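Just one protein chain is left out here, and the rest sit where they should.
The block that comes next holds chain A.
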Amino acid sequence: MSKAERLFNFRYLVIAAVLLTWLPLSARASEMQEFKGNASGTYRDIFDQNIFYEGTKYLNFDRLFRAIRRQPVRAKDINVFDEVPDNAYFTNRHARKKLSAQALEKGYSETEGPDTKGPLTVLKAKFFDSLASLLVRDSRGDEYVLKFDPYSHLALATSSEVIASRFYYAIGYNVPQYSIVKIRTDQLVIGPNALLFDDSGFQKKLTQEKLQERFLFLPVDTEGNFRASAGKILPGTYLGTFQFKGRGKHNPGDSLKAEERRSIRALQVFASWLNDYRMSRISTLAVAFESNGKREMKYYLTDFEDTLGAVLDREKAPMFTHEYLFDYGETIKSFVSLGGYVKPWQKRWKEADEKSASPAVGYFDNRYFDPGRFKTQLPHDAFKDLTPADAFWAAKTVMSFSDDEIAAMVKAGRLSRREDEDHLTKTLAERRDLIGRYWFERACPLDDFKFSGTLLSFTNLAVQAGFQDQGAGYQVDIDQMDGKKRQPVASFTIRENSIDLGRWLGHSQNLWVGISPASDEKNQKQPHVFIQLGSSGILSIEHED
């Protein structure tokens, strides 16, 4: 190799080194700016999540090694007691303190909904395919997005949106205010600069004729009213969507990656409960607002018309929630089996006689529902990183809702037929139990630890819910801290939900107690929960990932 060639190659090496250093640094540098907008879109999201990240996931050494070693990664937004403290994404609500039936039905609420006594001024209209939505301002000056039901499916999308918003809010996520509103076209006044966005892709001036023409294709109730879900425009500055992967670009103070957040990972479980097919960044919103003179961020889940039995303008397609948009694994199974592999959604659709429960409920039942195999439209690393501990946390939140509480939230959908409400309540309650049973089997289902005197007591959520009987009791392993090392001091089985630790407490400042359901079968590894005890009581709780 000549000197010139060596120099040439060296230059490339230098450029490559600079690039490799610069790429991550540039990402960090962008975080120096405060509260940045982050644009996204459906096409981009599909490409990124379903094609790019799926195609390159094993080029990431960290992910590859973890996949080989089946090594889970513990969430980083959890506190020492294995809970997610209130943050910009999540606020503990129902699981912390039971909300009343009225509060559950009401959900997040700033107003009573659009003031329909006065005129509603239309600022913007979007008419795509069979979807119709309006941005309106009411007489109080509040702005709302009105989304109407598609033709032949009165109440389907609107009730799904409102009901799901109640659930997500009660669980702990931030959601905008959603309510059902019934209006007539004579209540709508076209604003002076109102624009129309339609299938043409060109924006046009909205006219009364165009509005009337479109409303001819929307369903009306028995009183001749159009039904819409009214989503109140949130106060603050909209900064686009938030990511389900990587560090948030909005907030420089946010050092965690989305996939390291239990509150994001657990959306996989909550989405499975609410049959939320399109749970991804395009259904999110990052909003900056002023609070006590400080600028803060809040992250919202929005647009729930793809939940329960609905998907945008129609009933859920049979393969939705069973397969990703491009599901390589399922496609390969079909290919290799020469079409002989009958997919669960195909069996389910056949058993349902290829029809749904009702036009207002859409396609929503629990046949072939598998909490571990529920799939949103796009695959997300955050959902794949869900550990049994994360799922246990989510499942116990799901299990905190009683049948009556579910019914209260379903009531918010204002469905006209009692049978439809009952179907939704029954399906959601059954699904709650399926989720609880599934994830409580995969994690140590012990919770509500209390330490009084020398007695450590707990509740077995699986037994409490009736999924398991007390069985063989619990295996207890006690470690004492010897300097910085943990030394096993005792291992025994108990049948009660409490352990007297008096024998060991005097000898050590810190005690580690590992508990797992005792197994009748030898060598069967059971998931543990570890409790660290100190002189001040319980110092930490950790469910095994």
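Simple rule for what comes next: a residue touches a chain if its C-beta (ideal position, glycine included) is under 8 Å from a C-beta of that chain, and two chains touch if they have at least 3 such contacts; residues count from 1.
In the analysis below, contacts and distances are computed from a predicted model.
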Seminar exercise, completed: Taking the list "Polar amino acid transport system permease protein", "NADH-quinone oxidoreductase subunit E", "Bacterial surface antigen (D15) domain-containing protein" or "ABC transporter substrate-binding protein", the UniProt entry for the undisplayed chain gives the protein name "Bacterial surface antigen (D15) domain-containing protein"
For this session: Write down which of A:100, A:139, A:152 or A:331 is the residue touching the left-out chain.
Result: A:331
Exercise. So which of A:200, A:222, A:292 or A:524 would be touching the chain we can't see?
Worked result: A:200
Problem set entry | Candidates A:317, A:352, A:434 or A:518 - the one touching the absent chain | A:317
Seminar exercise, completed: Note that chain A touches the absent chain at residues 19-21, 23-25, 39-44, 47-48, 52, 56, 59-63, 76, 78-81, 83, 85-86, 92, 96, 197, 199-202, 255, 317, 319, 323, 325-327, 330-331, 334-335, 338-340, 342, 346, 450-452, 536-541
